[in-house]
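Omission of a single protein chain aside, the complex is shown with its protein chains in their original locations.
As written, the chain order gives the labels A, B and C, with residue 1 at the start of each chain.
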Amino acid sequence: MSLTNVSTANIIKKQYIHKMTSYRDAWKSLIITQLIALAISSFSTGGGTTSGDFYSINVTNYSVDVVFFFTVFWAFIASFLVTTNSYTYEDFSYVSNRTTSAVSAILFVASITTIAAIFTMLSSYFIFMVMYLTQDVNILYGSNTIGDFSEILSSFAAVWGYLLLASSVGYIIGALVQISRIFSLVIPVLIFLPGFMNVQVPILTDVVTFFTTETSVMMFTMKVLITAILLFMLGWLLSAKKEVRTW
Amino acid sequence: MSLTNVSTANIIKKQYIHKMTSYRDAWKSLIITQLIALAISSFSTGGGTTSGDFYSINVTNYSVDVVFFFTVFWAFIASFLVTTNSYTYEDFSYVSNRTTSAVSAILFVASITTIAAIFTMLSSYFIFMVMYLTQDVNILYGSNTIGDFSEILSSFAAVWGYLLLASSVGYIIGALVQISRIFSLVIPVLIFLPGFMNVQVPILTDVVTFFTTETSVMMFTMKVLITAILLFMLGWLLSAKKEVRTW
Amino acid sequence: MNVIECRQAEKKYRGEHGILHADFTIRENTITGVIGRNGAGKTTLLKMLAGYLKPTGGEVKVFGERPFNSLKVSANSMYLDEFTVYSDSTPIGELFQHHRRFYPNWDQQLAVELLAYFSISQKAVRGSLSKGQRNTLHGIIGLAARCPLTIFDEPTTGMDASVRKDFYRALLKDYLTHPRTILISSHHLDEIEDLLEDIVLIDLGKIILHLPVEELKEFGMAISGPAAAVNNWIQHKTVIARKEEASGMVTVIVKNDFTAADKATAAGLRFSPVSASDMSIYLTNREKGGIDDVFNKRQYS
Partner (left out) sequence: MNVIECRQAEKKYRGEHGILHADFTIRENTITGVIGRNGAGKTTLLKMLAGYLKPTGGEVKVFGERPFNSLKVSANSMYLDEFTVYSDSTPIGELFQHHRRFYPNWDQQLAVELLAYFSISQKAVRGSLSKGQRNTLHGIIGLAARCPLTIFDEPTTGMDASVRKDFYRALLKDYLTHPRTILISSHHLDEIEDLLEDIVLIDLGKIILHLPVEELKEFGMAISGPAAAVNNWIQHKTVIARKEEASGMVTVIVKNDFTAADKATAAGLRFSPVSASDMSIYLTNREKGGIDDVFNKRQYS
């Protein structure tokens, strides 16, 4: 039987198609996440009442912040899970080497993150529409809800940036945990330590400052992209020597 | 062959012994957690320098807060893991019903939590001793480091209370996740939402207030004990109808 | 005394049926083989008996109690298969100690000697064993625990030929000195039929036969001969299977309920017995052509 010649690019493409169609859990969980977040958002998330002698204004803010937060969390978990053994091993049940497996996984994670960002943007229109149709009140447009095209574009870039960042962090942590279980204890503690206590992990603070103090969306997106690519590449290097199914 | 008669209490005792001796991962991870936390603590975690014309005082606070925080996190994870299928199924490889399996697991979790509390207390002595022996300086005793017996007892009660609370929360969340995977997404988001955003989950805030505003250690311990027992019992009820190894 | 009594027991999974209307009893101190094709429901039935799964209908009783969530059944029964969960990081010697604590009849000496015989170290952890060795370990545990009801679900998966032979021999030896109720499921009936007393044959979730092995061996008869003669003779007989051969010869498996006089009328036909293993294949065969048809239809054949 004659041998098949394959190119790396071709196999990456096939593995990418395979992942996009068969990782149902990732898609399912995205939809569930969005629905739960929308349900929570539909309770008001802030506001107040001002009343004078002859009038009373009831201000209610409807926010997609909840949707955004849920989706960031989902992006982290989903790309963390993509690095686990059972997904990696499936690549080798078909045709794969470590490079194609890692690159196709990264492309997949980047793709679902982008789609999740679009979903998150659509949620804001969805909430707007629901309120517009069901509430018999004046709507006070906020600058962070519905704006013109350039505003939409820049908020999309910001949402997408945070999601990509979350998924690249999830990916690298997943790769670390695959190497040693100890990371599954150390990493979450290091992340949450500063929030709960006065202990400062110096680098972590700098990292947070690096992203949150950036005011230009353009620059922010660049920073995120470069960071994500570096993290993805590191995760790929970490998995390069791994054996398949030692059991 | 004549049948063996067994009592529930007797099997619970045997399962408890089995868990205490064969759940090596729980013990190993406790020791690793304490060591990592001690290593981090040995960097100073605060302090400052005051200097006048003729003197300079260099104040360094060594704190066991890091150890405490790591251990709380460990207690949560360890009891979360105890509810996973592989541990439950092992009970049924020996002799078990759902009651003995749950009760022995709860007793095990309560036991390791207590031992972890003792370890955490000892850590404070350990840090004290290391500093005393290695640093050629005057030690300013703080009220929260080494005190008299009643102080030790009350800080032990506080530490133990928080650990038990963390492990009972881990246990109930584990039981929920065993029922449906959706909880593994929803619960962490609900917990971290308030910390990251301005969204308030009303009940959660009340719960936090309920424990943190309590000034009497005695009352705090009582509150914790009752809450933990309620959570453990709920977790037990949730697992009461589960089938074993459907694969 | 009956150890197991099932009345119309049923287990459905999301619409699909695992087991339907199971109606049977197992006497104390017998070795019964549970035989059936893939997906017939053997494992579902055995797990229901062990109290792992909850029946969705009918009644399952083991030692007079419903096994699901029964401590009495759990203490007196053991279900062992390839996937039985034991901690992977516990040394085997310690695993034996745990069993000793839980099972009053546990024979520590037997366990240790069998383990040594099969060249497995007491210090080894279960996670480091190969699949065959893991099943050997489970087999040893099942024997040494001496549970009044021991259920082996395909115990010899991954065992090599000589280990299988030794395991079955050990099972028989131990059973003879310590009689108890044993259920074994296996896809190699030929290897265990000498061991078994009774056979439960399951097909498509239903128990289609439950009888002593000896009766299954005599259940059918193969009749070979020229097609016309065979066809003539088998009128009014219960035909179980039929195989045409190229030369115009035919082999037919019929139920062995004909009389000696019947047999005398069959001049020129060859009668041969059917092994228990072959008989259970015939009894559970789907009506379809052979595997060759899949290939013969194709152009390249």
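Annotations
Quick note on the criterion: a residue touches a chain if its C-beta (ideal position, glycine included) is under 8 Å from a C-beta of that chain, and two chains touch if they have at least 3 such contacts.
Computed from a predicted model, the values in this text were never measured in an experiment.
Put simply, the missing chain touches A, C once the whole complex is considered. Among the residues C:V3, C:I19, C:V34 or C:L114, only C:L114 touches the chain that is left out of the figure. Touching the missing chain, out of C:K11, C:R37 or C:K72, is residue C:R37. Although one chain is not displayed, its contacts with chain A can still be listed: residues 1-6, 8, 11, 14, 17-18, 21-25, 86, 89-90, 92-100, 241, 243-247. For chain C, the residues touching the chain absent from view are 13, 16, 36-39, 43, 82, 109-110, 113-114, 117, 119, 128-133, 136, 154, 157-164, 166, 169-170, 173-174, 177, 187-189, 277, 281, 285-286, 288, 290-295, 297-298, 300-301.
Rule of thumb we're sticking to: only the chains that are shown with their structure count from here on.
The chain with its C-alpha centre at the largest distance from the centre of chain C is A. Computed centre separation for the pair chain B/chain C is 48 angstrom, with centres defined by C-alpha atoms. Centroids built from CA atoms put chain B at 30 Å from chain A.
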